[in-house]
Structure formats: structure tokens, C-alpha cells
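Not every chain is included here, but those present sit where they belong.
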Amino acid sequence: MARVVVDVMLKPEILDPQGQAVQRALPRLGFEGIADVRQGKRFELEVEGPVDEAALARIHEMAETFLANTVIEDFVVKVESDPAKAES
Amino acid sequence: MTLDTVKHATETPDAEQPWAELGLKKDEYERIREILDRRPTGAELAMYSVMWSEHCSYKSSKVHLKQFGEKAPESDALLVGIGENAGVVDVGQGYAVTFKVESHNHPSYIEPYQGAATGVGGIVRDILAMGARPVAVVDPLRFGAADHPDTKRVLPGVVAGIGGYGNCLGLPNIGGEVVFDPCYQGNPLVNAGCIGVMKHEDIHLAKASGPGNKVILYGARTGGDGIGGVSVLASETFESTGPAKRPAVQVGDPFQEKLLIECTLEIFKENLVAGIQDLGGAGLSCATSELASAGSGGMRVELDTVPLRDATLSPEEILMSESQERMCAIVEPQHVDRFMAICEKWDVIATVIGEVTEGERLEIFWHGEQIVDVPPRTVAHEGPVYHRPYARPEWQDALQADDAAKLPRPKSADELRAQVLKVVGSPNQASKAWITDQYDRFVQGNTVLAQPEDAGMVRIDEESNLGVAMATDGNGRYAKLDPYTGAQLALAEAYRNVAASGARPLAISDCLNFGSPEDPGVMWQFAEATRGLADGCQELGTPVTGGNVSLYNQTGETAIHPTPVVAVLGVIDDVTRRTPIAFAEAGQLLYLLGDTKEEFGGSAWSDVVHGHLGGLPPAVDLDREKLLAEILISASRDGMIDAAHDLSDGGLVQAVVESCLRGGAGARLVVPDGLSAFTFLFSESAGRAVVAVPRSEELRFTDMCGARGLPATRIGVVDGEEVEVQGEFRIPLAELRTAHEEAIPGLLA
Amino acid sequence: MTARPSPATTPDQGPSGRGNIRVGVVTFPGTLDDRDTLRAVRIAGAEPVPLWHRDKDLKQVDAVVLPGGFSYGDYLRAGAISRFSPLMETVIDQARAGMPVLGICNGFQVLTETHLLPGAMLRNNHLHFICRDQKLRVETSETAWTSDYAAGQEISIPLKNIDGRYVADERTLDELEAEGRVVFRYLDMNPNGSLRDIAGITNEAGNVVGLMPHPEHAVEPLVGTGRTDGLGFFTSILKKLVNA
């Protein structure tokens, strides 16, 4: 089964109170040098069948109409090449 | 693009300006040129356009709203009337209460969660700006048909938004309404109200006086939120702009607002502000011009000192931005340091952005260059006034002639029983617990009554048990049949609800939700409703302390039902005397107070059973409402009743079922002489309540009613585990509970 | 139904040697129920002491309550940011040294984030905020905050949260059960999907207790749900400290 990831982030002009709260906390925790933090959502979809053009088009539509609220959010659809974790 | 300074505007008198795109009419633009004796700069044009929008200037409604002042009843309680952020009433013991209801209808349709959330945020800041600690919120809501797919999008989002914001602020939600009707399909109504408490000496006003005093902007940074939102969202139907041009919606940060509340209250406590205003619609344009206009008139602002979230914003955009969670204070120079220290304590950003000046001009500068030079009164208080034409719609007569009395009534006891179950389980009459359980009603530890009681009630003094109560009501179906009477019925119902809880009604706020004022029929509805409300308030002795008008609630040519929502505030000297709705003690006697007539126009029964809307709404008798209220309040104070529930939509049977389910006890009812079982159960005659009287108090209670001339009919007794109408039917409580409580989750969960 | 004994009268000498028993209540930015908790402490007969998250000093309190609310807006994770406040450093040290600490709702979330209590709190399984009168069983009276209840006693107190689903791995759960450290369990219905119906737990020493429902909202018959089932938390600590 293939994994497709949809990343949903608030549009840059939209206030992100969560990201702000995280950023403001960092110096107190001793982490300097982070100029900005934005917090969004990550959806991992396990897709049955081949992840071809048609499937991606459907997922794109799903993201647009359902996973993201395009009034305030942008999204990106990515096919995860290697579902194994990159780090950690 | 070069900066459009005042100098530049003077030198280029003929430059084209997008006044039409900003929603201004030709004559309005001409008037601005006249006032300034030159063309406005871009920044000035932005300010005028947004402040002269329907939403901010009340240009269509003003001439009618005037009546609230002109017909205002004598009231010792009124400390601050219409015109401030919210009205203030005296509730005794040195306490003052401020309250107001506002709409956030259009934003909530586009983005239900954020639209509703920022609606709560806005009204809370209004209350805070008066000097009060916010102590409770209410949320009168209206949606399209309960089974419409879009309602599944809008309602959960709105409810989550109201809860998400209000819960995070720590404000108990103590009341509101949820109404479904297809007329709200493309135009849900999201009204939000807030109550605040302070001592008399803590009342603050929105005015900037004292040259040399500093103008401090504090709270969130300014971003690109809702730029133009006020004028576009609230003044025009969004069809006309189309989804592509939807302006950015505002996103709320309730955490920031909570800090703003605590920080502001601490600032008030140390007496550090000379004037204060929240930032809501029209952002800085509104706050600076209103503060200056209400004060001595002069103010100078350095706009480039405003802390920004988005460095690319133009000065016009900064003036228009509706970024949430901001306040503007006028502070004497010697208090500035202390003010800043309190803001720092609460992690709130605060910046001196200008000062009060000698003159009578509002002057705004951008990197040293002047971009605004206006008389603030012309922006904030002397906007256009329209005398819009209005006319009774042609269809009104036919609608009123279509009498609900002609509808077929149940022919058998079985049919009557089935209709009772159908009505109490219909979306409008069903339990709203699925919704209200998403709101914190316990926080602050002072909630005496909350949903599903007749009124919400909070204690405001722990020693003396002084408390306040609030109920909000509005029945668009009644108002559609007759807007004058409909508005009075909304008032009467909220008034009755407050009295049923044991509190004395003091004053009201309202939120007037209507279609397009450019439609003479809608304008007639508006004129009739305001006239009805003003007359009603005069008779009941409850002044209008403030409110809000929301127009253009329509989809294409079709307007929503005229929907005046009324919030009545009451006071109770000792909350231990409050009257709940629950029938809990077997053996207590049930009395119906008031007269029951053949009144089914606009009723729940006509809607649920026949899908019918026609005829006349129930008649209003405000003297009777007053008498009923006095009896309910005396009975509560003197311990003569253990429960009371007002009768409204759904009639007696609806009230009895709710009281039985609340208390977990059944009721045995006897149809009084002279009434059919059907009329007894479903009539929606106004001026009525049902009460549970302990046997030991019966004589005292009926004597009191008799002496004061209020009809009181013994209709049964609290008993058993079913609702029985003798000679007609019985329905076990469990069956009623299922019908009543599972309807909404079944539709929405 | 209420906790067995009635509220204790104010003792004249507390262990701090300063007269009254002093119970501190912490305010973080976004805390909501601090004033209610201070009131509950007072009604129980102890001296309520407000504590501020930026201070390191506990003002010689004998016990600490981390009250409910949305500290830091519940951003990132409920309790995640508050945990790093200066005051919490002191609270963590003192809790390890045996000082009684009670975390209510957001306070419980802070306690799990600090790892003073095991497990974590997640979004309710139905994804909604829920506010209701919740029935609980007090599983043990062997903690600093439940000694005034009988083991097995059923109480009803308000519950109100959106991130109230208690989770921990199986081993931890088994351990909690085996050591009698599940202090409260939801009865009648599990309002949020908490594993094993757990509503509250304690540490090994029994001095640190966390729970999702709100005892401080159930201390007066007049307001809230009209019950006083929550008063026992505050009378428990008072007696424990008086007898200490």
C-alpha cells in the first residue's frame, strides 16, 4: 500500500496562534535562533491500489474540499517515497 | 506606488479613486470631498468607506432606532444608555451590569468556526471596554433546515467556534437559542451576547480627552485579517462579490483575549486609563475616530509604530485591518510606565501609537508624512443617514388570511398522542443538550441556572447572593406574520423567562436580523419591528440599552424571516430564591397561569404537523405580562412555588414535558373546562406559565393570584413516571426522553 | 451525596508553623479555574494562596493545586508550555520531596507533561468539548487528596474538557492498577474514551494526584450542579496536613 501525505498549513497571512505560542516559549526553554514557527496538520493516507495520476487527482480534490479549509489554509500533496522514518 | 499623502491629494485633485469598489455611493464620495475641501487620500477614503458602511454607520436603521431613545421608559436603573460600547444598568449594592448582543452572521456562513469564535471575541471586548469583568455569554443561533446537508457543515462549526472561544476565555455559557428554518439556509444567524459586572465607580467610556494623553494600542499584532471585511461582509450579500473575492476571514486567538481581559482588569483596578475602546469592525479606523470624536476631537497617530504581523501591509490596510484581540486606551503620561508594566506581566504587547492633541482633527502619519487629516466626528458619528422607502409587502394580507385555525386537528386521542411526540421531538422543540454540552457552564463557579432553564442566572456577590439573569428570544415565524407583534412577542417571552426564574426584568439589548434594507418590504418589516419593540419596552418599563443591527441577511431575492432577537436582563436579590423549571416533587400541584385561546398562527404545531405558516401570531397583552411577572417574582421570593416554566412555542405540553424530564418526575394533567385537549396542549397564547405549587402553599398562592386578578387554573399534579392527559393518553417519560433528547444527535452527530 | 465528614474547622497551627494551613493555587496565563479553586480551599477551611507562574517562590504553602483552564490556550498540547514555567520547577522539586500536589483538568495535563504522573492526555474520542455532571468512583482513599472519601464511594462532579482521554501503555496501566494508583474511574459512561475508564491517578507516594473532572465546581449547593461532592478533596488535604 502506498502512502500519500497531505500537509495543511494556515495561509501565510492568517494568524497562527499556536505557532506563535510555541515560538514565544522557545527562548524560555533555552532554544534561540528560531525566527518563526508555523503549526499545521499532516495527514497520512494509506492508499489502496496504484498511486497514479488519477488517484493523485482525487486526493488533490479531497484535500481541497475536505482536508483543508481553503478559506484559511493551503495544502500540499506528496507521495511518500520511503515510508520509513528519515530520522528519530 | 507612491504614498498618497494629504499634500499629494491636494496637488492631484482629479486623481481617480475607487470609491465605488469600496462601497461608497457617488453622493457619499462627493460629501467626503466637501467635508475635506479636497479629495480624500487613500487612507481617508478607506476610513470613510468602512465607517460609513451599513455595519458601522447604521445608515439605514438609524432613523428607526431613534425611537428606542425617544420612547425610553423612565428607569432609575439606566446608568449608561445607547451610544456606548454597551449599556450599563444599576443592579443595586453598588454593582453595575453591562450587557449587549451582537451578530456575526455573514462571517459565520463563510467560515463557521472562526466566524462564530470571533463573534464571541468581539462582544466580550465590548463588555470589557466598559470597565466590567465579563461573567457570562449567551448565543442565540439560527440555522437552515436541520436535515439539510449544509447545516451539517455550518452548525457543528459554529458551535465548536463559540465553545472553542468562550470555553477558553473561562466564560460560562448560560443561555441562547437554536432555531432551524429553511429561510436561514444561506444565512445562518450567529448572535452572541455577553454580560459584565463592575462597581459603579469602575464604568469606563470610549473617549479621548486631555491633550498630551497617550494613545496606547495593546493586544495582538496587526495583520491582514478581514481587510474590507466589515464593509464587504456585512454590507453586501456575498453573492455579489463571489467566492473568489472573499476577503480573508479573521482568525481568533482566545488565549490572547484571555490575557487581554486579565491585563485590562488589572489596569482598571489601578485607575490607569482615561478612556478605552475595543477594536472590532473597522479596526483602528473605528477606534481612533470614535475615541477622538467622543472626546475633545484632536488626536495624532503615528501609524508606523503599530506592531505588525505582516510587514508588507500598507497604511490603508493597517487602518482597515480587523485583527482580533486588540484594545486602544487613552492614558495620562504619568501612568504610561505602570500601564506598560502590567501589559508586560501578562505578555501583552503594548505600544504608544499617538497622543491626544489640542485641535479638533484626527491626524495620522506614516513615516513622518501626513496621510489623514479629518474631523473625526464626520467619520464616526456624522455618517450618512438614509430614509429608505418602506411599504407593507403585497403578500402580507394573503399570508395573514391563511389562518392556522383551518388546519385539520387530530381526530383521536391516539393521533393527539402521536402529534405530541412529533412536536417534542422536532428539531426546534427537541433538547439542545448535544449543543450546549459543548459549552462550559460551570466555570467561574457562580452559575446558578443555565440551559435548559428559562433564563441563565449567575451570582455576582458571594456574600449577599445578589444575582443577575438573562434570557434571549426571538421568533421569526411570528415576526414574519406580523413584525410589530412579533417583536413584542420576542420581548414578552424573554421578559417572562427572566421573571419565571425569579428575577426582576430591568432592561434589554437586541439584535435585529433582517434582509436587505433596499427592499421596501424588508424595510417595512424593520420599521414595524423597531416600532413594536420600542412601544413594548415603554409599556414594560425596560429601556433598550444597546444592541446591533444586521441587514442584508438574504440569499438572492429571498430575505430571512424578520428576526428581532431580544435579550432581557433581570436582577435577583437572593439567588437562593431562584425558581428552576424542574418538576421533581411528587404530589405538587400544577397551575396554569394566564388565559389559553385558540392561537395557532406561527405555532410549532402548525409547522411540525402541517408545514404551515400563516394567519396571525398570538396576541400580546403587556399588562398581563407584567402582572404574570410580578406574581412569578413574588411567588419565588416568598417560597410559594418550587418550579415555573414559561409557555411559548410548543405550548403547554412542551413546557410540561421539559419540566418533567428535567426533574425526572411525571405529571397527571386534566383538561380544564371549556378547552379542548388539543387547544389546552398546543395553543401558543402569550402571557402564560405553568408552576408547581407545594400543597402547603396552595391557598396562599391561589389567594395571591385571585387578589391580583391573574387567572390560575389547577391543571394537575406531579406524579408517576409518565405524562398523562386524563381521558386522552399517557406517554412514559422514557419514551418522551428518547423523542426529545435523541433528535438532535440523530441529525448532527 | 457528600464526602463523609463535614468541612473541618480552621486549625490553629499548620505544619508550616505559620498558623493556617496554606494551600497554593497556581495561575498560568490562560488558567481559568484559579479563583474557583481558591474559593473551594477557603470553603474547606484552609488559607488560599494565589501563586504566579513566573515566580519561583511557593510562599511557604503546605500544598499546591494546579487548577483547570486553557493555560497557553492549550496550544501545542494541553499543559505542554506551562510545564516549563519557573514555578513548576519548584513544584516538581517539592512534589518529589512529598508535598501534596493536585492537578485538576489542565493541571492534570501539566502533571503528565512533567512526568510527575505517567501517561498522557489526548483529544476526546468524540472530538467535542464535553461539559456534564459526571459520576465517578473513588477507588482509593489512600492519597493525600482522597482520605476524606471511602474507597468505592460514588460521587458526581462537573467534567468539562476537550483533551480528556487518558492514555498510557499497557504496562503502565497494569502497574497503576496493581499498585492501587487509579484513584478515580468514570461510572455510567466514559465521556472521552479514557483507557480503562480512568478519570484520575496518583504517583507512587500518593501525594501527587491528577484528575480530569472538577471538584472545585462542586463545593456549594447553590451553584454548578447543586452538589458538594467535591469538597472532600479540600477537606482531605486539610486533615492530612493538620495531622502531619
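Each chain gets a letter, A, B and C, in the order it is written, and its residues are counted from 1.
Everything below uses one rule, namely that a contact is a pair of C-beta atoms (placed from the backbone, for glycine too) under 8 Å apart; a residue touches a chain by one contact, two chains touch by 3 or more.
Quick caveat: nothing in here was measured; it's all calculated off a predicted structure.
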Subunit stoichiometry in the structure file as a whole: A x2, B x1, C x1
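Definition applied: only the chains that are shown with their structure count from here on.
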Chain-level touch network, classified as line, ring, star, complete or other: complete
Between chain B and chain A, distance of the C-alpha-averaged centres to the nearest whole Å: 38
Numbers and ranges of chain C residues touching at least 2 other chains: 72-73, 75
Residues within chain A bordering two or more other chains: 17, 21
Residues of chain B defined as touching chain A within the complex: 110-111, 114, 220, 223-225, 246, 248-249, 251, 253, 255-256, 309-310, 323-324, 347
Chain C - residues contacting chain B, complex: 29-30, 32-33, 35-36, 39, 69-70, 72-75, 128-132, 158, 160, 162, 214, 216-217, 220, 222-225
Residue ranges of chain A in contact with chain C within the complex: 17-18, 21-22, 25, 28-29, 39
